[in-house]
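Contents: one structure, followed by commentary.
What you see is the complex with one protein chain gone and the rest in place.
The block that comes next holds subunit A.
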Amino acid sequence: MRRRSFLTALMAGAVAPRLSWADAGSPAILGAAREADGTYALFGLTAQGADTFRIPLPARGHAAAAHPTAPEAVAFARSPGTFALVLNCATGKVMARLHAPQGRHFYGHGTFIADGDILCTSENDYQAGQGRIGLWSRSQGWRRVGEIPTHGTGPHEIRRMPGDVLVAANGGYRNHPDSPGVKLGVAEMRPNLAYVSADGDLLDKVELDESLRLNSIRHIALGRDGLVAFGMQWQGDPAEGVPLMGLHRRGGPAVLDRMPIHEAMAMAGYVGSVAFDATRRQVAISSPRGGRVQIFDDTGGHLRTILREDVCGLAPAGRGFFISDGLGGLTRADDRITPLAKRGGRAWDHHLVPVTA
């Protein structure tokens, strides 16, 4: 039986044509949305904003992880969710359903290492209250093959850096699947940005000053030469106008954004997404609560502000950004703002994910 299923899998592999992102219409970005009829779907989008595919989702998504070469996306439920779907974006079929193991829940983000063979998922060991990265093998039918620590509490986004180094945003507070939306341990939180080897060794860790320990580090984007931008969510009074974006390179200190005070206060203490542009010389953060995107140079100097209600999704677009919002707007912002698509009733969810292939 075992041998037989192995052979079947082998044969299927030998016969099936190897698919690429071109087979899914060569999308530039992936985004999840709620549609006018209240259902949810994952979309592939061209750089002009046209749909290349639409795959229904059973519930509201959070982010997706795009495979580097194959047209496969892992769609995560909202945190603290316990399942994720592996979707074949060329056929629209669900290839696998990943269930978080007992005692773990997903945080809604993931990334691929090992040339796309290992999917890494940010997770919480909610008894111990410790962050984990779940490891899943694509070549072994999406079997869970292990887990490593994030060296912090409440990891949210994780990203792959060159050499399969994982950088994890350890947000500092915990969640529990029994009480979605409740933040646990905020009073004691101590967030960090941790660099972890694929074996789970801590390579580097950065914490901010004690006065900013309520700033939950949650989202990450990668710039030039190992530069990491991180977006934060302030758990104190939103009117305090604290910095919400930091830049860090291993071995150096973290540098915080230099937003004008009125823009910092208008961000409502909340960053939903962070992205570098394609030149990786500019970095953007979005605040759906503040209805604005802030754009910085790669030293944290403030360049400009873009106003869009309920804005959240960001992805690189040349010398600028794709920007999506909960009201159906998808725009490209570089020297000017170019509306790409306006679909009434389609509410774009938190994240836009670039397809690298």
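To be clear about the criterion, contacts are C-beta pairs under 8 Å (C-beta built on N, C-alpha and C of every residue); 3 or more make two chains touch, one makes a residue touch a chain; residues count from 1.
Operating definition for what follows: contacts and distances are computed from a predicted model.
Asks: From the list "Imelysin family protein", "Stage V sporulation protein AC", "Na(+)-translocating NADH-quinone reductase subunit D" or "ABC transporter permease", give the UniProt name belonging to the chain omitted from this structure.
Replies: So, among "Imelysin family protein", "Stage V sporulation protein AC", "Na(+)-translocating NADH-quinone reductase subunit D" or "ABC transporter permease", the name matching the hidden chain's UniProt entry is "Imelysin family protein".
Asks: Using the touch definition up top, pick the residue from A:Ala266, A:Ile285 or A:Ala315 that touches the left-out chain.
Replies: That would be A:Ala266, which touches the missing chain.
Asks: Considering the complete complex, identify which of A:Gly108, A:Gly134 or A:Pro191 is in touch with the unshown chain.
Replies: A:Gly108
Asks: Considering the entire assembly, which residues of subunit A contact the chain that has been omitted?
Replies: 34, 62, 78-79, 107-108, 156, 181, 218, 233, 237, 239-241, 260-263, 265-266, 272, 288-289, 291, 307, 309-312, 325-327, 329, 331, 336-339, 342, 344-345, 347-350
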